[in-house]
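This part shows subunit A:
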Amino acid sequence: MKELPRIHVRGGRLIDPANGIDDPLDLWLADGKVAAVGSAPDGFRADQVIDAGGQVVCPGLIDLGAYLREPGFEHKATIESETRAAARGGITTLVCMPQTEPVIDTPAVWELIRRRAKACGRARVLAVGALTQGLAGEQLAEMGALAASGCVAVSNGRNPLASTLVARRAMEYATTFRLPVLLCSEDPHLKASGVVHEGAVATRLGLPGIPAAAETVAVARDLALTEHTGCRSHFHTLSTGRAAEMIAQARAGNRRLSADVAIHQLFLMETDVDGFRAECRVDPPLRTHADRERLRQAVAEGEIKVICSDHQPHEADAKAQPFPATAPGISGLETLLPLTLKLVEEKVLALPQAIACLTAAPARVLGLDLGHLAPGASADLCIFDPDAVWRFHASEMASAGRNTPFDGWEFRGRVTHTLFEGRITFKLERP
Partner candidate 1 sequence: MNGRVFLQHDAILDLIQGMARLTLQQLAERGIDDPAMVGIHTGGVWVARQLQPLLGITTPLGELDISFYRDDFTRIGMNPQVRPSRIPFEVEERHIILVDDVIQSGRTVRAAMNEIFDFGRPASILLVTLIERSGRELPIQPDVAGLQPPLADDEHIRLLGPEPLELRISGHPGAREPA
Partner candidate 2 sequence: MRGDNLQLNEAGELRHFLSIEGLGREHLERILDIAESFAVLPGRQVKKVPLLRGRIVTNLFFENSTRTRTTFELAAKLLSADVINFNVSVSATSKGETLLDTLRNLEAMHSDLFVVRHAHSGAAHFIARHVAPGVSVINAGDGWHAHPTQAMLDMFTIRRHKGDFAPLRVAIVGDIQHSRVARSQIMALNTLGVTEVRIIGPCTLIPAEARSLGVHVYHDLDAGLEDVDVVIMLRLQRERMEGALLPSAHEYFQRYGLTEKRLERAKPDAIVMHPGPINRGVEMASEVADGPRSVILQQVSYGIAVRMAVMSMILGARGGEA
């Protein structure tokens, strides 16, 4: 293996929320790790200097809960294409969901993914293992083996569990191995054939609705089961203001409880679906303005600590259907940071807090020694120009899935370098 270059990141504003740092500090990287912060180690001779003047240097982003589609759905995307997209988006760790084919319910599937990711080398891929066999919701997956082989959490994704009893047992069993459980809480019966938020837009367009209660009923149940089982629960991709309130309330008695929100839920609303815009079809659905404001508030107040992309790349055909037949999801890796920086611009979050939502917070949820830049930490870096104004174009995406509702949006703040384990995996070509 080729020797890693020794890198000096010079002149940037270092924001490392885990260590409470927001100062103009240089970084020195060697052997794929952070060698020193602030002052050069004795005798350090840099092979390469990255001029980060006027830029922000922060830990590489951790995206909690992405769909990489490989194995099984390579017509949508591959680990190769999506790790490339991650690097473009400043993301160095992808936590992939178990909805592959076959499902990640055995160490073998996870091993395959790990090898592919390693060969691609552009980002760290971690796995959320299946909660039940085949995600069928009936029999428990071999969580002990999954934990032993390195899966960082377990989840049934958006696949329903057969009963509340299965939910209880699965949460109890996961607790045996201290595995965090990612919960996509949703009542399948209330959701039924719904495709958009049950509200004024669904009523006008005659689209089957998903009531807010489909989420709140399930969150209430899962909160009760969390209390009962002592499970390390993480609520993934919330969509309703009411659920955010319920979680804030529960957190008063259980600080280990955590939650995330997909970044698109903090910008888009049910009205964006108008005109049958399939690129705005997501699961859970875009909800009301009040929901969006309440979710933003929950992130600002730290009740929801993690922001994710809920990355779901699709082939063009998946969206080229009449609306109810389209596949839900947004290809979101490349807009995760730009949109989060928009929250800073709109004064919802301070910049260090925004970065924490994408780095230290997801690392803490999964108990990972990642998402910070103390000496000895993995040299995973995202360097971005906070003042660069640019326009995002779907046609220029690195992801194999170009299903985005943000085509043509103008952003302030653009990734210039991404470093993964001390290696530059993305560098913005200046025009």
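Selection criteria: all candidates are chains of the complex that A comes from, given by their letters.
Everything that follows uses one rule, which is that contacts are C-beta pairs under 8 Å (C-beta built on N, C-alpha and C of every residue); 3 or more make two chains touch, one makes a residue touch a chain; residues count from 1.
In this text the structure is predicted, and so the values were computed from the model without any measurement.
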| item | value |
| --- | --- |
| In-complex contact partner of subunit A, selected from candidates 1 or 2 | 2 |
| Residue ranges of subunit A touching candidate 2 (in the complex, touch as defined) | 198-200, 202-209, 211, 271, 274-276, 317, 320-325 |
